[in-house]
Each structure stands twice: as structure tokens, then as C-alpha cells.
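Note that one protein chain is taken out, while the other chains of the complex remain in position.
As written, the chain order gives the labels A, B and C, with residue 1 at the start of each chain.
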Amino acid sequence: MIIVMAGATEGQVQAVVERIHKAGLHTHVSVGVARTVIGVVGDDRTKEMLRESLEVAPGVEKVVAILQPYKLVSREFIPHDTVVTVGGRAIGGTQVAIIAGPCSVESRAQILATADAVKAAGGAILRGGAFKPRTSPYAFQGLEEEGLRLLVEARERTGLPVVTEAMDAEQLDQVVRYADMVQIGARNMQNYPLLRAAGRQKKPVLLKRGVSATLEELLLAAEYILSEGNYQVVLCERGIRGINGNTRYTLDLSAVPVLKGLTHLPVIVDPSHGTGKWRYVGPMARAAVAAGADGLMIEVHPDPASALSDGPQSLNLDNFAALMASLRPLAGAIGRGM
Amino acid sequence: MIIVMAGATEGQVQAVVERIHKAGLHTHVSVGVARTVIGVVGDDRTKEMLRESLEVAPGVEKVVAILQPYKLVSREFIPHDTVVTVGGRAIGGTQVAIIAGPCSVESRAQILATADAVKAAGGAILRGGAFKPRTSPYAFQGLEEEGLRLLVEARERTGLPVVTEAMDAEQLDQVVRYADMVQIGARNMQNYPLLRAAGRQKKPVLLKRGVSATLEELLLAAEYILSEGNYQVVLCERGIRGINGNTRYTLDLSAVPVLKGLTHLPVIVDPSHGTGKWRYVGPMARAAVAAGADGLMIEVHPDPASALSDGPQSLNLDNFAALMASLRPLAGAIGRGM
Amino acid sequence: MIIVMAGATEGQVQAVVERIHKAGLHTHVSVGVARTVIGVVGDDRTKEMLRESLEVAPGVEKVVAILQPYKLVSREFIPHDTVVTVGGRAIGGTQVAIIAGPCSVESRAQILATADAVKAAGGAILRGGAFKPRTSPYAFQGLEEEGLRLLVEARERTGLPVVTEAMDAEQLDQVVRYADMVQIGARNMQNYPLLRAAGRQKKPVLLKRGVSATLEELLLAAEYILSEGNYQVVLCERGIRGINGNTRYTLDLSAVPVLKGLTHLPVIVDPSHGTGKWRYVGPMARAAVAAGADGLMIEVHPDPASALSDGPQSLNLDNFAALMASLRPLAGAIGRGM
Partner (left out) sequence: MIIVMAGATEGQVQAVVERIHKAGLHTHVSVGVARTVIGVVGDDRTKEMLRESLEVAPGVEKVVAILQPYKLVSREFIPHDTVVTVGGRAIGGTQVAIIAGPCSVESRAQILATADAVKAAGGAILRGGAFKPRTSPYAFQGLEEEGLRLLVEARERTGLPVVTEAMDAEQLDQVVRYADMVQIGARNMQNYPLLRAAGRQKKPVLLKRGVSATLEELLLAAEYILSEGNYQVVLCERGIRGINGNTRYTLDLSAVPVLKGLTHLPVIVDPSHGTGKWRYVGPMARAAVAAGADGLMIEVHPDPASALSDGPQSLNLDNFAALMASLRPLAGAIGRGM
């Protein structure tokens, strides 16, 4: 059972918690900016008996019974689509939002040239990694804080909000100071201290699905963030381990309609990681839009052959512009804009 | 090494085979309707020495070195797109071909009602199972020859060509007598005697990918059919075993652009088996068209709730008509017709 | 519901079938050598009403309600372990049975040398492929009937019974004439016409798990064989598609205790295909015995480097003898002989 309190005073929250404890149940209190969420753990019959009186307690907005393991992210809890706002741009709703940029921020020239091209082609948000999760400790690990500063410069130049990844609470603090949206990568989808930290700050969060995560596990990972009070979360399908060989991962596009049915959160698709080869990014980007994705995340680089990471899956600037041109009529054909 | 002979006399073929044997190599001769294909097995250097003289031997059209394990199906061998003709309808080319119908032919009324609806909505080909591969021996196994006769009646009524599955050489003989196209199902993708038998007859073949087959294995399975002389083969992606739970299989749409790059054969998608739930058939059908599929195979039933097989993934007649209407503008947006 | 009739006359069977039809239910009758099995399909309440009277009908041995989708293979149906007898050797019971031999029968010298070595090291049964399911149509396809004759010669020389694979009903007829046990390979695990044909003859059947088959699908495939009257079936785990790279497949040894709990049929393990590399065959063979497998199937070749198929995963004769020596104390440590 979840009790959602909105605009409640500290005393009102305390009063609810005490009643629950008196009944022999345990609580999990998450104080957010606008709402306080009280998770109630314990005997189901006791919960049911308590329910009616809690629904009318001062400050209580909702009491939600837990049928699915995830609560706050579910469509049962919030029936309408959530629109996440990133530096003034919307993800979710009628528009298809394109996030694009290089895998890693490598240099001032590289990120500014890419940002200009993303803006010119109609992209909504700029991506670029400053802290890079690399399989090998000997691979390029990102420009770190210098990369964050270059992203800010690119934003100032183009007006595009920026999203970048954090891998632990310390990096998160830095990212939040510079960027407009925090990315939690596939490898950290079940890094619970990081998810909680992302839930305790106010910037929107882009949560990527782990490479072998079920959709329920993805929703429960998002639930960690919402349970701390941050409801501004975008989910991203980026490929799973399947029968691979020709592609790096298997892009699971059915995740789009399935997730849109289960949750109110926006769902986007990353066809660059999902395929691992730039040649397949176009067809899969188009397929993702046709499947109903609220946005795409695409790797773009001015010179993919010399990229320090993910070159083989990056579009060059011309190919990105051509892809954008091909996406617009498709979005129109399903009644969306871009 | 593959030697393709076109319009060659028996004597010309024999002469080539003898020269190869004299050089100490083995042959694999497939006599087709229009072409005879001689596969050459043995020492690579000997093959290379023989090559030049074979290229100019009477009746020889091509000598192809084997870089990939599959030969006749590869784009290297035939660079242009193959168009497969099924009872006058084309699969491959500029149009997107829709194959639709019930999982199983269950009764005269059921198949005729479905055929009428498929035709009215603009479907190109009628599907319907007469011999059903069922996981359990106690499940409904199909109407067998009676089902084939009902398919013929539906064709006569609507003009739609029909496709249906065969599971062994004996069933294949029956199917070929009645249907316009033979289906080889996912469970039989590596049933080599069946593939060879399908290659020795002239009707076009619809070959479905096995649920854990790599794309190379699928292409090699098709190669079995082509190596017997039948080049009229359509490949079908129908979902693989992935991280399932919300869907029955993981529809691997990246197979479409990957296969289109590797082979000249048409590639279609079956979103009904791929998702296992009718609710997701629409979004994934649209995604498949956007990804570049040459066609779709969709399960339609007048009353899915009472279907003897695959009810949960079948569209009813109204939903099928609505899907068809939504596909047309999408096909147009990528420059294809339907 | 399954009705098992033992030693029943044709008239007794007919009487039971008629009563079921009169009640509006359908039947699935399998006439075996010793038993006739009648599967009853239709409304559950009607079945329940009929049950009591059928239990006492002449010729009826058992009436079994269907809780699991598989019936005759289940431990509910036959609680004790089935021992399958192959040319006088037992699979199942207290001994661990070792089946060994080359992937393919390649020549008289090769199969006889291997048979001698298998016998000398204490192997129970000789394996060797005559009809080979090969991914590519251009690979060596086996010696066919000549291979069967060589297996018979090896049996006459060593006394070892032989097992070999059939891929369709026609090959099955040939195999049954020569061999002591028929193998149905992983690629044909759901080749239902073949499974039925294997169930209609009397030789024991070795059924290998498909590379992505669930254990329930494996049991239902075995059910096809038993439902035709042949209860002499051995199941074989041989590796599934997992997170591969260092091994060809992922040998799923937990299948052994899981299957032993669900079915009365013997369960053996093939570590050669399961790993694809001879270096790992020893450790995984020992692990399989420790996990409780009733036997092993191991590829052995006098000269793996020159094998026409599966050389990399074949043990040479010395390594096989060493493996056998290492297995005996392990079998003893878990209270079994070898």
C-alpha cells in the first residue's frame, strides 16, 4: 500500500506514520519536493482495515493498493501520460523528441560542431558523455568535469538543453550542477544507491534499460527514483542480449507499446547502441517512431572514423540530417510532430 | 566454389562434372528447372586452378568463389532484389504485401468470412494452417486435407492466393497440389530433408526463422532450398527467444535491414507470433513496415476468443481493417505502396 | 484426460471410444505394442463425469487427469524410474551409461578403431552419425546407408549396441533396420511427424533437447513419442543458446535434477556439443555425473584434427580413456557404478 500526501505539513505526515506504526506495520517514507510518499509494509489484512481511515486523513491525496510490484510508475497510479520537461523541451506528448550528439565529449571543436548540426537538423536535446562507463579500465574514460563545461558551452551557443551520464552519487552532484538531464546507463540500471540519489534531486532522469533486464525490472528501477520524490523520469530501450552476431544487441521495439501500456512515463529508443552499426540506425529509428516511441537517442559525430568511443555506430552529420528528414513524414503518418 | 549453368545440355553438365572429378574434387549437383548448380567441395588451391577454364566451359553462366558460407542467397551472387510471385501477387519490390488469415483453418464459415475480410481490407494473400505443428500432441492438429480444400474454396471465392504450412515431404506433396505457396515453420527451419524437398518443387516457399536461429543459420537454411533449384523463397522474421515475459517472443526487427543487406530474397515480418498479444500487433506491424519489410504476415480471426489456436494474438476483422488503414500512410511515408 | 488400456481387445478399445464420443468429447487414439492410449479432448466437466465409469471399463488400466500439459512422461503418471534397454545395455538405474563414438561415421578404419577404444575404456554404447544434419548444404552430409552398415560391423566386432540419427520418416525406417537406438537431434526436437514415426516403432529413442527449448517443450516432444505407444525414450541435455563466446553452447546441467523430478525417463548429458571444445569436455562430463545424469554422450575420434565434422569438440582415444578413468571414482562417490 502506498499513501501519497500532497502539500502536507510535517505534522500531518507524522500523524499518518504514527497510526500505521500503531497498527503494527512498517513504513517507508520518501519526502519529495511536492509530495511525500509513504510505503506501507506488513500484513495485508491490517493494511486493508487501516485504508479507509487513512484516505480521509489530513494531507492525504491517495491511498493505492499494491497489485503490481511497481506502484508510482504504473498507469493505475497515474492514468495520463507524463510529459517530462528538459530545459524547456518536452519528452512525451504529441511531439517526437530527438536527443542526439556524440558518445563522448572529446574536444571543444567536436562538441560544438555536433551541437550546431543537431540544432540545424531539428534535434531537441544534445547528448554527450563526460563520465564514460567503459568495459575496459584501459579505454578512454571521458573528459569528466572538462566535458561538462564543454556541454554547457554548447548549450549556450545553440540553446539545446544537454543530457549526460553519472555513474555514482559524486558524479551525479557534478552532473546536476551543469546538465539539464541526468542519464543513468544500462550498466547502472540496478545501482540502487545511484537511483535513490537521482530521486532526491530535481533534474529529470533518463533511465536506460539494462541489457538483460525485464520490463518489470526496468519499471522497478524507475520506481526507486519516483519513490524518492522525483517523478521526472524517461525510460529508454537500448537493446538486449539476444541472438546477436550481425548487430551488437537486439533492439526490443515491442518494449515501446508494452511499456506505454504499463506506465505513464515517456519511452524513448536508442537505435545506435541497439544495433551497434550506423548502417542500421536509420531503419530502426524509423521503426521506433512507427512503434510509438516518444523520442530517440542517436549518436552523431563529425568524424565517426576517429571517434574515441562508439565510432562504428555513430552517424556523421550529413547522415543525421538525412535521417531527420526521413523521420518527419513518418511521424506525420502516425499523427505526431517532430 | 559454385558453378551455375544456365540452359545447359545434360552433356555440358556432365563434361564440367568430369573435369572437376579428374582434378580430385567432389561435386554437389542440383538440377533445377532453369539452372543447374554445381557445388564444388575440396582443396581450395585446386579449385582456384580450375576456375579459369571452367568459366569459359560451354553452358557455364557463372563461377562464384565462396567467401560466405551461404552462396546462392547472397547479394554477392545476385545483386538485385528478387521478387517472388505468388499466384500473381508480388512479394518484394515497391509494394508492401500483406498476408493475413487465421492461424488454423477451423471451418468453412470461418475461413470464408476471414478471406472476405482480408480481401476487403486490401490483403494480398490468404494464410491458414491445415497441418498444425503443436507443442502438445493433445492439442488441435489441424483439419489436414479438408483444410487444404477449404483454402482452395476461399481462393476461388476471393481471388486471393493461399499459403499454408507443411511439416514433412508427404504433407509437402499435398500442400503443393492445393496451395500457391508453401510455408516452412520456425520449428522446421533446420529440417533439412524438408528444405531439400521444398527446393525440388516449383511453388514459392515462405521460410520462417527459428526462435533461436542466427541470421546466418536462416540464410543457410534458405540456401538448402535454392541449392536444389528453387529460387522463389521469402524469409520471415517471427520473433526470437529473448528477455520475454510481457511478450511471447522478442520480435527482432533489426533482422529486416540486416537481411536486406546480406540477401536478395524478400524479407517479411510476422508481428502476431512475434508478440503473442493482439494488442501489440498494430504498433509492431507499423514498425516493421517503417524498418523496410517487404510484407507482413498477420493472424486474423472472425472470433479470436473462440479460436482453436493462437486466439490471444489474432486480430478480429474490424481491428485488421483499422490496422490496414493505418499502414497505408506509413508505407507512403517511406516511398512504398500497399 | 488420458485413458491407458493394457492388453485390451480391439472391441474393448472401441467400446471405450464410443462412450466418450457419445458424451460429446473427442478422442486421440494411439495403438501401441503393449498399450493403447486414448487422449480425451473437450469439456472438463463432462470428462470428470465420465471418469468413474471409464476407470472400471474392461481393458482400462488407468485414467489420468491432466494437470500438467505432458502426461505419459510425467512422474505423476509413472512414479518409478524408467530403465531403457538398448541392445542389452541399460540406461537409467544405478549405473552411469557412457555412449561414445565419432560425430560422423567416416570410414571403416575410423569407426572400427573408435569402437575398439570405446569398448576397451568401458563404454556401453557406440554412437556415430550416418545421416548428418549440417547447417550448410555444402558440408559433408554423412555416408548414409553405407554408414549404417559400418556401424553394424562395429557392433558385430565389439558387441556394443549402436545409436545413430534419423531426420525424417524415410531415414528412420533405414536406421531402425540397422541400429539399436534411434537418435532425434536437437534441430528436430519439434519435428512432429518424425516424433510420431519414432513412437510407432519399437526401438528405443534418444531425444536431444533443442538449443532454445524449455524443459516443458522437451517433455512435450517426448510425449509425442510415448503417445504413439513407445515408452523407451531417453532425454539428452546438449547445451542451449546462452551468453556464449568461449563455448559453443551453454550446457544447462540444472536440467538434470529438474527433469529427474518431473519425469520418469532417463536423462543423459552431451558435454561435447554442450561445450564445443574438447578441453572442457572432461570437467563438464564429471559435473554431469555429479549432478545425477544417467549417462553421457561423448564424441571420440581417432584423429580429431582430420575429422569431417565436430573435430574441435572430439576427444582422441587416449583422452577418452583418461576421462573414463576419472569418472569411475566420481560415480562411486555418489553411489553409482559405471
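As a convention for this text, a residue touches a chain if its C-beta (ideal position, glycine included) is under 8 Å from a C-beta of that chain, and two chains touch if they have at least 3 such contacts.
Note that the coordinates shown come from a computational prediction; the quantities given were computed from them, not determined experimentally.
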Over the full complex, note down every shown chain the hidden chain is touching.
-> A, C
Contacting the left-out chain in the complete assembly, out of C:Q12, C:Q68, C:S107 or C:T250 | C:T250
Option touching the unshown chain, where C:G11, C:G159 or C:P329 are the choices = C:P329
Would you mind spotting which of B:V16, B:A169 or B:I243 touches the chain that isn't drawn?
-> B:I243
Considering the whole complex, which of C:S104, C:T158 or C:S212 touches the chain not shown?
-> C:S212
If you put the missing chain back, which residues of chain A would it touch?
-> 28, 39, 41, 66, 69-71, 133-138, 167-171, 187-188, 190-194, 196, 211-212, 217, 220, 223-224, 227, 241
Residues from chain C at the interface with the omitted partner, ascending = 212-216, 240-243, 245-247, 250-254, 256-258, 261-262, 274-275, 279-280, 283-284, 286-292, 326, 329-330, 332-334
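To be clear about the criterion, only the chains that are shown with their structure count from here on.
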Using mean Cα positions as chain centres, tell me which chain lies farthest from chain A.
-> C
Take the average of all CA coordinates in chain A, do the same for chain B, and state the distance between these two points in whole angstrom.
-> 39
What whole-number Å value describes the gap between the mean CA coordinates of chain A and chain C?
-> 49
Counting only residues that touch at least 2 other chains, which ones in chain B make the list?
-> 212, 241
